[in-house]
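Note that one protein chain of the assembly has been removed; the remaining protein chains are unaltered in position.
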Amino acid sequence: MSYFGNISKAFSTIATGMKITFRHFKNARKPDGIFTTQYPHKAVPLPKFSRQQLHNRIEDCIGCMKCANACPVSCIYIETVKAPAGTLSDTSNGQKRRLYLTRYDIDMAKCMFCALCTYPCPTECITINSDFNFIKFERKDLLYKFSDYSPEQVEQIKQEAKLREQQEAAEKIAKAKAAAEAKLKAETEAKAKAEVPQVEAKTEEVKAEQKPETKE
Amino acid sequence: MDNILVWTMISILVMVGLVSVVGIISIYLERKVSAFMQDRLGPMEVGFGSLANAIIGKKTFKEGRIGLAQSLADGLKLLQKEDIVPKGADVFLFKLAPMIVFGGTFAAFAALPLAEYFVPADINIGLFYILAISSFGVTGILMAGWASNNKWGLLGALRSTAQMVSYEIPIGVSLISIVMICGTLSLKEMVLAQSGWFWNWHLFGAISHNGAIGIVLLPVMFINFLIYFTCSLAETNRAPFDIPEAESELVAGYHTEYTGMRFAIFFLAEYGAIFVGNAIAVTLFLGGWNSGIPMLDEANIPGIAPLIFITKVFVLIFVVMWVRWTLPRLRVDQLMNLCWKYLIPFTLFTFFYVTIYKVFLT
Amino acid sequence: MTPEEIFDKLKEKFGEGKILRLTLPSQNGFDVCDPFIDVEPLAMTELADFLKHDKDLAFDQCCCISGVDLKDDLQVVYHLFSMSKLHKICIKATAKRDNPIVGTTAHTWGVANWLERETWDMFGIKFKDHPDHRRILLEEDWEGFPLRKDYKFPRFWRGMEVTPEEEEGTYGTQD
Partner (left out) sequence: MEHKIETDFMIINMGPQHPSTHGVLRLELKTDGEIVMACRPFLGYLHRCFEKHCESLDYLKIIPFTDRMDYLASMNNNWAFCIAIEKLMGIKVSEKCEYLRVIVGELNRIASHIIAFGTFGLDIGAFTPFLLAFIQREKIFDLLEEASGARMLYNYIWVGGVARDVDGDWLKKTKKFCQEFKPALDEVDELLSLNKIFVERTANVGVVTKEMAISYGFTGPNLRGSGVNWDLRKNEPYSLYTKFDFNIPVGAGEQGQVGDCWDRYIIRIRECRESIKIIEQALEGISLEGDIYETVPKNFNKMPKGEVYARSETPRGEMGIYVVSEGGKAPVPYRVKVRSPAFCSLSILEEICKGVMISDVIAILGSVDIVLGEVDR
């Protein structure tokens, strides 16, 4: 009798299902009967290590470019200018800072929240925190600028650095003039070096890499 | 005479409001019921206060609201939406279709007996009128699907037509049994026949007509009621028979291309149709405005009769929603299968049973 | 069956002209690799048929078909597995870069149909007698084959900018 069997099966399974949904309907009045929360009023706390937003403590950053190199989507932009020794304070874990960070931008619109940049940081200054409320109405606002220099200051720093370089070069030239002719070759090299500040940044980076790693 | 005229006028006005109010309340209920069944909260933020504030441009968000004005706010939002007519659409039919669907539902409301003196159009063929006018809506649905020049819409409309035409048959046959017992097509008289204790309701047989022997009709009346209820689900395109607008198959079926207020009208009409379908079930099987306890009815508390009627209807509407949020959807051929192989034979069986009862036992 | 046995069996059936050589790990300059057999590309159709239907071989599952750009040649790599005999082999068919044609295996394994279409889409390797030789992931009118090493990304396609220009002066442009 599959005809009546079908009917009875339909009735019994429908009844089972309706019993379950009614149980949920009834339990909705109970305190743990409802799973969702009314969000702006009640929020579920995020775990401590939730990856939401990148942050850089600029006062600890040494501008080593490791984070920028680790980023799969290249969303960290760094520009540095060499600083004279002693002008910048040390980082909180005792590393020397030798570079003015004229630019440290993170494009959160590009960021893929993988947190790969936070692992190689030698001073643990770039972190990913659980602040998820960074909604912006315009895309350009998602470019977070961490550098604490204003554009005028950046300009000033760059000019000062240029002056300093010229000065150093001039000093060197003066020294070189006083020195023997054999040093003439080295002198031209220094000049070439002084003309391209980026190259110096690279050498600085190499130095930073040679230091013993504090993490991992 | 004057008294009746005044009551009729009032009841017509009430009915006009009732259609939209019923729609709005049902939509809110649907959202809350579905939310609770799925362990969710449902609409919470928009209370009447915050809606009023939003209209005058103030933002207020407070905890502890239960979102009573949500469907009203949705309606206001839909009113402001752009009215889009697709490029290849038959503009006249496209615009006419929601009106016809809504008109069909609204016209059916006219004959609903909310109370003894609360029948907007007390016609002696009330049941026949409602059955006829509520199937008028299918024309509108077919129009909507065809005119919107959308293949999903057309498929939905054709499915809808096939479904409605088929399910008219078991509905008609199952209701004929009641008509045979009562000997009338007037809804008001049918309700009056069920007054008194709740066992007088037709769901429990024909006790009010033939005394205790009417109890032999109890099983067939139960079957009739179940069949009618199932068919009314199908007539109003509700799950598990919502194949004309099955959103996982046909996107949205016949109202795929409708936006803004036209869509809202389809929506209201759908909930209006559910109300009508269940109101007939209440009228015919569950005693209409009778509370089932004679003392309560005789107390003559003003306004209690319509309240009882509407409460009963909303209990049935809750069941409709309960079914929807529990069951999956049938396939087209299975839907037809169910109608022609299961429902129609059973209604025919009950019809013959009632005939034999009518001939030999009364 | 071990790769050597498979190789011998194939060689016996098809001859040296079609079955070229067997490479095992730490051979031919490979430090790590699955044992693979180089074959003549156009022999692939009959070879696949034999590999699947031979009782001892019974390679019923075609795991993966990948294209590889070897700079001078284009290569199609078939990873085959036998669910009944529990052995596997890798077959490589190397075709000339200027006119890469490989015999299809779509009639043997159902899945090869799409995998070969993907290889055509990405590498421009033609499959002889393929039943449905169209692009699969890219549009029909896409120019070039993206996974070839010499592929240049187009700036525009159908008037849309598909490779947006990088912001000027940013770090990202250095790569």
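Per-chain numbering from 1; labels A, B and C assigned in written order.
The definition used in the following text is that a contact is a pair of C-beta atoms (placed from the backbone, for glycine too) under 8 Å apart; a residue touches a chain by one contact, two chains touch by 3 or more.
Note that the structure is predicted; figures quoted are calculated from it, not measured.
Partner chains of the missing chain, restricted to those shown and counted over the full complex, are A, B, C. When the whole complex is considered, the residue among B:Ala69, B:Met164 or B:Ala246 that touches the unshown chain is B:Ala246. Across A:His24, A:Lys110 or A:Lys158, the residue that sits in touch with the chain not pictured is A:His24.
Across A:Tyr3, A:Phe35 or A:Phe137, the residue that sits in touch with the chain not pictured is A:Phe35. Touching residues on chain C toward the chain that is not drawn are 25, 29-34, 60-64, 66-69, 77, 79, 83, 86, 90, 109-111, 113-115, 118, 122, 136-139, 146-147, 175. In the full complex, chain A touches the omitted chain through residues 6, 9-10, 13-14, 16-17, 20-21, 24, 35, 44, 46-47, 49-51, 70, 72, 112-116, 119, 128, 216. Counting over the whole complex, chain B has residues 34, 37-40, 151-152, 155, 159, 239-240, 242-243, 246-251, 325-334 touching the chain that is not drawn.
Here is the rule we go by: only the chains that are shown with their structure count from here on.
Separating the CA-averaged centres of chain B and chain C is a span of 61 Å. Chain C has its Cα centroid 40 Å from the Cα centroid of chain A. Within chain B, no positions touching two or more other chains are listed.
Across the complex, chain A is touched by residues 33, 35-41, 44-45, 61, 63, 322-323, 325-327, 342 of chain B. Across the interface of their complex, chain B is touched by residues 7, 14, 17-18, 20-22, 24-25, 28, 33-38, 40-42 of chain A.
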